[in-house]
Every structure is written in structure tokens, then in C-alpha cells.
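Left out: one protein chain. Kept in place: all the others.
Labels run A and B following the written order; every chain starts at residue 1.
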Amino acid sequence: MAQLAWLVPLFPLLGFVIIGLANRNLSKSVTTLIGSGSILASFVVSLLLFFEKVSQPTPTTVHLFDWITAGNFSAKFSFLIDPLSTIFLLVITGVGFLIHLYSSGYMHEDDGFRRFFAYLNLFVFFMLLLVMGDNFVVMFVGWEGVGLCSYLLIGYWFENTDYNNAAKKAFIMNRIGDLAFLIGIFLIYQHLGGIDFNTAFNITNLANLAKGNPSAITAITLCLFIGATGKSAQVPLFTWLPDAMAGPTPVSALIHAATMVTAGIYMIARSNALFSLAPLTQDIILYVGLGTALLTASIGLFQNDIKKVLAYSTVSQLGLMFAALGVGAYSAGVFHVVTHAFFKALLFLGAGSVIHGMGGEQDIRKMGGLRQSMPITFWTFVIGTVAISGIPPFAGFFSKDQILAEILAHKGIGITAVAMIVSLMTCFYMFRLLFLTFFGNFRGTQEQKHHLHESPLSMTIPLMVLAFLSTVGGFIGFPHGIGHEMGIHHWLDGFLAQSVVITPNHFTAGQEWTLIGVAVGLLAGIIFWAMKTYVTDGKIPVKDSEMEGLQKVIYDKYYVDETYNRLITKPLNQISSGISNFIETKIIDGGVNGIGHFTKWLSSGIRTIQTGNVDLYFFAMTISAMLILIIKLFDK
Amino acid sequence: MITVLLIFFPLVAAILLLAVQGETSKRIAFGLSLAELAIWFYTYIAFKTNPIDASLSLKKAWIGSIGASFAVSTDGISLMMTFLTALLVPFIILSSFKGKYSNVFYALILLMQTALMGVFTATDGLLFYIFWELALIPIWFICLIWGGEHRGMITFKFFVYTMAGSLIMLLGLLYLYFQTNGSMGRSFAWAELVQAGKALSETEQGYIFWALFLAFAIKMPIFPFHTWQPDTYVVAPTPGTMLLSGIMLKMGTYGLLRWLMPLVPAGVAMWGKTAMILSIIGIIYASCIAIVQKDFKRLIAYSSIAHVGLIAAGILSWNVEGISGAMMQMIAHGINVVGLFFIAEIIFNRTNTRQIAELGGLRQVAPQLALLFLIILLGSVALPLTNGFVGEFLLLNGIFKYNIGFAAVAGLTVILGAVYMLRSYQSVMLGDTNPRTENVLDLDLNEKIILIGLSILIIGMGVYPKPFMEISQPAIKTLLETVKN
Partner (left out) sequence: MQEIVQGVPLQHYIWLSAILFSIGVMGVLYRRNAIIIFMCVELMLNAVNLMLVAFSRYHSGTTGSSAQVFVFFIMAVAAAEVAVGLAILMMVYRNTKSTDIDFLNRLKF
């Protein structure tokens, strides 16, 4: 069965090719059928692969063809099917299918319906390559490929210059990370002798390198991590993700929440053999992850655009996942990727449903009271909010609890407190969003109010499925301590043990219960506070122009974009203009032309000797000839 | 013999073409260039059956008294280069169908092809030089007769600049020639020159290195010898620009690979690093200029300088990865840059402007153009599964093996390339239309055939580069071993 793994990416590729080539000749329903059907087919194959790996977890390599071969360097186009990749396959194709289904409703009125599905299928194809590749180069193919699709989909409405700028920004910032990733690949090739996972993670190889040249491992892991910060929007390369919300909402759900942005976590989890040997890099990952989480969670507190709030929340959750990786809890990071894919996709799709109902409005200050007119959206959104806030027994609780426990076990109470603050902030802004959107009175225009409606079934079914998953999805990772007592083991850790290092967890049931108790108590307080502010008191965030002080600074995202603009973009432009207008034209080309001018000037002096008097020429010739003779004579 | 046929068939074709007047000359020229491509395939099959087949090389005494012979030979590296030439000329001719060009124009293109084929297969120093100079003549006429504004001055500069480089190269080759001392006396044969070069002192090799490098650097061009290039690319008629950028600049990179690195190894050891630094400066420098460039054709010209700088740096790193990457990238760059210039031509024909700022919104009115442009652009920014990636990845890998720092700086091309390419794509194709662009027509059949053909090559070579890699691998290994011994 595993040998048929190539079918998984093949279906979306075929979907892309068929929709892309047939384009105008396809009706919308056929497009939906092909576009979603291909992902469903992939999902079925992934499911089969998954069950095979559950019973037989040893990794399988599927070799397709030799791709790049030069001297000793060899990159094969082959896939690796193991527990880690099957988990990602399921998330990508499963959530991907739901989002495709949702898009058929959401994008129904759009002129570029087919183009949209073609891009989405292409994206899924590349994302599958990313997680299935059995070496770093194939992973890089997927890595850049999803970047391209992200570019195409952010700039999907290409008439709008802002959207185009956002798309370009995303691509270029990703490319900065990609360069570091490339250099990481070169380093791996140089120090470990091969870029396929088997060679690169070979235990003897790694042990030798760790003994002989430990700094090489640090360099490799740092390069890979910088690559991950680009794709997964971590400090300092995080500013593209909030802008990426310019794309259609299903895109934000699929690419910029559930799948693509978790590629960095996948990459580090995949390379855990390397990262475990580089404590320095791990610390950096932890601090960068936590720093990102804290920074962006605080920005999320004051945002008023429904998608922007979710975007910052995504960056912040990704930061938590990186923090987990930073303490070596790879399985906890992956666990959070899975649950996050469920509830964040749910929240984005819910937001999309709201925007759809509101006729394109995204500002939560102009919403309110939507729970009557959009009941399904409302209830599923509630589940999503509760799940992301980490309230038991919803999915987010289990994964977040595991991350907090791991951080506590490895780094002590101080660092854990930071992570805790992040999840409290998350809880606050999510409930703020929920209350402002669905409670209170409607604050939009009459026209919008008239237009308000629940979304069609094609959109609400995915919401309901995702809501279900967000509710029960957490049980795949039941806490060790408590579970041990109750006889439920942590299924995910056991499953992933083939692919990643699982650190033993020393917590007893009592300690776990305490942690849970503290967390839940604090969360309840936060929810109560948010409820009092936005529901009982009915407070509405002030207009942009009325903001002041710290609030304004945070609302304007700490002016990070402006700083980058001033420090990098502008100087680059100025230097480039300087080179173009001065060095190129004046110095280099001027120098070349100068040689020409010099020759001209020189000959203009000499040519005056040519008087035109033939007599004189003769005379000069004769005298010169005689002179030469005489000199020759006397020379002897 | 096949190699000789490959070289002189276009010459015969060019002469035949002089007898044909009018519109039919285009079609005949196209047919003849396809025939040349067929001859190449025949060569390829012969090479596949037996890479050292006797029919692939020919050596005849030519000017016996000075030891120059007519010696040509096709090995893997030459085969790749002749492929590029044979492949692109039909595209270039096809792309000129709408222009007002006479039969002489096509005869000149075919004459150019003869010279290029000769350069890529010659194994005799003098023959190489003669073909090298011969290649300059047709392109000079093409630019001079069918060029744009200020063509007189600009082509003059181009001619004198490259000519000066070539003459210095001749000096270098002659110096080596006078050191040869085979059983038959002095000789221009490549193998003899290699032996002579090795025997020289380090200082002498250093001088020869610069003599040869200068010629190749001007041809490619490498910073700071590049200033003839943007002007010439802009002023030349688009088929001429395609010839220049697609094929002719590869004469420089090929020369570097075949006629510089093996000839003076000690000189390379001494000065290779300097040359590499120049190439890498060129990458960044040209990319920066491309970022602020306002003229679309000029932007492509500068992007070409950046790409070629990377190829040169890869060759100078002198390892299997770097050279294999360079071979791939030479083909890939040829295909991509021809595509880009063709797109510039299409846009110029329809809007009458090359100013990026005056364009916009073309995607709304010409979606097919937008899609094919995007594919070619992605090849140019080296996205995986396009031809540009295979080459760029191996090139950077090769440079990395040579020096990590160099690779990091050269790697900036990954970012800067995306910056200038996406910026131009955005302002030309995306956004809203303006009066200049709102009535633009989408591609016609001729344009579609060319662009789709190029796109298939771009993706095909990116997904399955193995056949191409296989051609050159043994030859690269041999070349590396020649130097080692």
C-alpha cells in the first residue's frame, strides 16, 4: 500500500492540470467536483496509508525517479511515509477537503472561480510534496511551491494594488527564509554527506559530527530554523502573515492557518535528530517562539478586523508550537499543529461565513448580535473559541496543556508563566472577538442588516465537521499523568515515537491536575472579564482616530512594518538608485567612454600634423629615411 | 563528420537564403533552422550510442606551417551548448515573423549560428578564435541595420569593446602557442595548449589568465565590463537581443569553462578568487540596478547580468556541482531570457512603451500572456520544478563548496531576483488597466506557439533534468581530471 503513496499528490496535481487547462469550458459544479474530489481521493489514500502506519509504523520510502545528480550529489524524487508524514497528510487532505467544499459556496459568485480551485489544488499538491519528500530538496520543492501558491492566492484579486503588495511581501519574506534553508541544505550535504533523511539523520554520522564539529550542527539547525521563521511567520519574519489576509478567507484558513504556516514545525520535527544535538539552537527557538507568541498576542488584543485578530492569533499559536519544539517536545508541537488546524480552520471559515453574511464587512466594530441570524456559524464559532482558549475537554486544551507541561518540566516556572500569559491573552482576544461579533446589538448599516443570512450548506457542513473535530480532536493526546491513572495512554506520542524523539514526562497526576486547575481558573476569570466589558457594559472599541498612547502603538503593530521599511526597503532602494544613477552611468560607463574620449582627444592633437602639403610629406619621408640610415650606420 | 555538418549546414543555408526574396524567406529560414535541430538530434543519437564515436570529431591539417588545424569535436559539454544553439535559433526566427525583416536578416542569423556552433566545438585555438570573431560580424550587422535609436553609436561601442577583449585573448592564446613543443612542432591544439599552460610559471599564467578572462568577461558580461550590454540589448532588434543574450553570452561562459580554467591552473589558483569576487559583486550590483530600473527591456538585461554572474562564479568554483549547475543554467537562462525578451517585445508592440510605470492591468485583458509570462518569470527566479532551480541550486552548492561566505552573498540573488521580477510583474501585469493597456489583445497563434513551447521546456527541464545532466557529466569529470593531472 505504501508504495502507492505517489497517488496522494497525484490527484491534486491532476485536478490542477484539468481545471487549469480546461478553464472556461468547465461549469462551476464540475470544477467543484474535480477540485474537491481530487482532495477527497487523496484523503482516502492518506487514510489507508495512515492505518497501515498505525499497524506497521516502520518508515517506507517510495522512489519515483532520480532528479538532480551531479558528482556525488544526488537528490532523488522520492517520498517517505512514516507516522509523522501520515499525520500531516491527514490534516492537509482532510482539512483541505473541507475547505475546498467550503470554497465552492464561498467563492460561488466570483468570476475567477476556476482559477481559484486550480490554485488551491496546486497548493495542496505542493504541500503534500513538502511533507512527503524523503530528502531536503524535495521538501524544498514543496516549501517554495507553497510559497508560490500563497503568492498567487493572496494576490488573487489582482486588480487591487494593496493585495498585490501583500502577496509580493509574503513571497519575498519567505524567500529570505528560503535562502537560509538552502544554505542549511548545503551545510547538511557538506557535513553529513547527503541530503536524504536516511543519510542526514544517520545516528553514527550525527554522533561523529557532534563529537568532531558540534558548531556545524548548530549552524545547520540555525539555518533551518531561519528558514522556518520565514514560512511559519516568526520574529523577525512574521509581518507578512497578517497582510496575507488580503486573500480570500478560505485561503487564510487553509494556507495561512492550517497547513502552510505549520511547515516550519514539520521541518524541525522532521529534523529532530539534528535539533536535539544543538542545545543553543533549541534555546533560540524557545525564546523566539515565546517572544513571537507574546508580541503578536498583545497585538491581537487591540485589532478590530476579524481576520487580523485571527491572523495574529495564528502567529501567536505558531510561536507556542515553536516553544514546544524548543524544549524538545516535538510530539507536543505536532499535536498542537493538528488541533490548531482544526479550530483555526474552523474560526477562519466561521469568520468567512460572517464576512459572507455581512457582504464583505470585516470590522468587528460594525458587527454585533449576529447569533440570531447566523446560528450555525455562531455555535461553531463558540466551539472554536473555546477550543483555542484551552478549556477542557476541547481539543486546544490537551495540546496547549502538554506544551505548558513540557515547558514547565524543562525550563521552570518563569518561562512557563510567559507561555501562560500568552494563552490568557489568546483567551481574552478570542472572547472579545466572539462577544463583539455575535452578542449585543447590530451596529452595521440597515442594508447589511437586511442582507444578513446564514450561509449555505456547502459552507456550514465544513464548519460543523470542524467543530466536531475541535471538540474531540484532543483525545488523541490524553495527558500522560492523568491518563496513566485512568488507563488511557497518550496515543499520539506512541504513534510518533517512530519519527521523533519523545521525551519522558515526569509529571504525576496530581501535578497535572494542579496545572489544569490553575489554567482553567485563570481562563474563567479572563472570560468573565471579557464578558463584563463587551457584553454587560457593551463597550465598543474606539475609532482608529481616537486611539492614543500605548493602545495606538500596539494597534499599529509596534510600527514593525514601518521600521523594516525604513531600515531595509528604503535604503535598498536608495542604494540601488545610487548605483544606477551614479556608479553605473558615471563611474563605470563613464570610464569606458572615457577611454574612447581620451583616444579621440589624443588623435585630435596629432592630426594637425597632416597639413595636406604633399611636398612636405615627401620631404619628411626622405629625411626620415635618411635619418634612419645614418643612425643605423653610426650605431655600428 | 556530423560535427562539421552541424557547423556548416547553417552556412550553406544562409547562402541559399540569399537567393530567396520576400516573405517566403522567413519560412524557409525557419525550416532550415529546424533541419539544423534535426541534425543536432542526429548528433545526439550518435553521442548516445558511443560518446567517443569517430564521426563526432574531425581533425584536418589546415595551415600546416604554423601548426593550426581544422579540429572540431563534440563532447558532452559541446553537445549541451550546440543543443542550446540549435534549439533557440528556430524560436528566434519564429519570433521575428511579424517584423519587417529581409532575407539578409535571416541569412545573418544562420551565419551567426555557424559561428556559434564553431565556437562550441572547436578544439583548436586558432579555429576557436576565428569562429569567436566571426560570431561578432553578423550580430553587428543585425544591430546596425535593424536596430533602434542611437544604434550607430551603441553598436560601435559594442563592437569595439568586445573586439578589444578578443584581441587580448588572441595575445594570450599566442603566448601559449609559442610555448607548445609537441612532436610536430608548435600547435594550436587544445591538448597541446593545456600542456604548455601547465608548464608556465605562476606569474606568466597569471597574465594569461587575465588576458583570456578579460575577453570572456566582456562577452558574458561580468562586472565591471558590462556597460556595453544594456544599451546594446535595448537598441538591438528583439531577435538580435535574443541571439545576444540567449546564446552569444554563453560563448563567454563556455570559454571560461573550456579555454581558461584548464589552460592555466596556477593562474586560476592565483586569480580565480578575484574573478569570483567580481562575478559575485556583479550579481548583487546588477540585481540592485534591476530593482530600480524603469525600462522593462533594460531590466531584463540587468537580470541577465546577475544570472550570468552566478554561472561564472559556479564555473570558477571548479567542482562537479558548480560546473553541472553552470551547464544546466546556461541552457535554462538561454530559454528563459529569450522568453522574457519575447514578452517585452509583445508588450511593446501592443502598447508602444517599455516604461514599466506606464503599463499595468495587462492580466485583465490578456490572461494567457499573463500566465505564460508568470511561468517564464518563475523559471527566471528559480522556483523548484522549473529549469532555473536545478541550475541555481547546483551553482550555489558549488560556490558553497568553494567558500561559504561567497555562497551566502551570491545566494542573495534568490531574494533580489524575486524582488525585481515580482515588482516588474506586478506593475506590468497586475493592478488596473490604463488607457494605454485597456485595449491590448491577447496572444495570437504565433506567440502562443513560442511561449507555450518555452514554457514546456521550462517545466520539463525542471521536473526531469536527468537527460540533460547525463549528457555533460562524463565530460565534466574528464575536464576536472585533465586539470588535476
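Structural remarks
Operating definition for what follows: contacts are C-beta pairs under 8 Å (C-beta built on N, C-alpha and C of every residue); 3 or more make two chains touch, one makes a residue touch a chain.
Here the structure is a predicted model, which means the values were calculated and not measured.
Every shown chain touched by the omitted chain in the complete complex is listed here: A.
Residue A:Thr608 is the one among A:Ser215, A:Asn441 or A:Thr608 that touches the chain not shown.
The chain not displayed touches chain A at residues 607-608, 610-615, 618-619, 622.
As a working rule, only the chains that are shown with their structure count from here on.
Computed from the mean C-alpha positions, the centre of chain A lies at a distance of 37 Å from the centre of chain B. Looking at the complex, you find that chain A touches chain B at residues 65-73, 137, 140-141, 144-145, 148, 151, 155, 158-161, 164-165, 168, 171-172, 175-176, 178-179, 182-183, 186, 189-190, 572-573, 575-577, 579-580, 584, 588-589, 591-593, 596. Against chain A, the residues of chain B that register as touching in their complex are 157, 160-161, 224, 226-228, 285, 288-289, 291-293, 319-321, 324-325, 361, 363-364, 378, 383-385, 389-390, 393-394, 396-397, 400-401, 404, 407-408, 411-412, 414-415, 418-419, 422-423, 426, 429-432, 464-466, 469, 473, 477.
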